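The other protein chains are all here in position, but one chain of the complex has been omitted.
Up next, chain A:
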Amino acid sequence: MISVLLVDDDQELTGMLSQYLEREGFEATAVHTGEEGEVQALSGRYSIVVLDVMLPRLSGIEVLRRIRAVSQVPVVLLTARGDNIDKITGLELGADDYVPKPSSPGELVARLRAIMRRVQPADRSTSEVIRTGPLVLWPGKRQALWQGRELGVTSTEFSLLEELARCAGQVVSKQNLSLNALGCPLTRYDRRIDVHISSIRHKLGPRPDAKAWIQSVRGLGYLLIAE
């Protein structure tokens, strides 16, 4: 059973969403303030957190920042439709995905499932290892080593890195990245891939020749330089 933490100040909404999620086979718990959300998200009892950006007092973005300071638990943001700043800031701060408000609970469940598929790969053996250059990935354990050190990436970032590492040295199209790593097709004006890639680049740092390890190929997609 996947346990979901809902953080939203709208109690009627979380009530209905909990019912919906439970029927879909999730275990849902709702809290209504940012402070409580932070405490609960860091308790380790939840496999995924659904966080509303518009929370009174402590905003969802701030809660996300505090969660990411210590934990890589998957976080899905609920953002107001059309509020691009919240979206981009959220993704930059390490949110795994966002669901616009209002949207159907079915949409939310689809996003949650896509993230959980990445986090808990059922069919992969835990012994599979991907090596390219200074990068070592264990997709089964969702563990990444970079230049011999543990690489702190969110589950979405891990999935993107995994896709790029499997085809290291080749261009991977954004559409494929979106389908395989985010679990949904690319939509128009979708900046999610770019924001996540920029975050991974930041974590990998520059190459000795000052170029980035992940190159963007305009109009085609992204490429992880193979050594």
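FYI, a contact is a pair of C-beta atoms (placed from the backbone, for glycine too) under 8 Å apart; a residue touches a chain by one contact, two chains touch by 3 or more; residues count from 1.
Simple rule for what comes next: contacts and distances are computed from a predicted model.
*Asks:* Which of the following names does UniProt give to the chain that is not shown: "Cytochrome B oxidoreductase", "glutamate synthase (NADPH)", "ABC transporter permease subunit" or "histidine kinase"?
*Replies:* Its record in UniProt gives the absent chain the protein name "histidine kinase".
*Asks:* List every residue of chain A that touches the chain not included in the displayed model.
*Replies:* Touch with the absent chain occurs at residues 9-13, 16-17, 19-20, 23-24, 54, 56-57, 80-81, 101-106.
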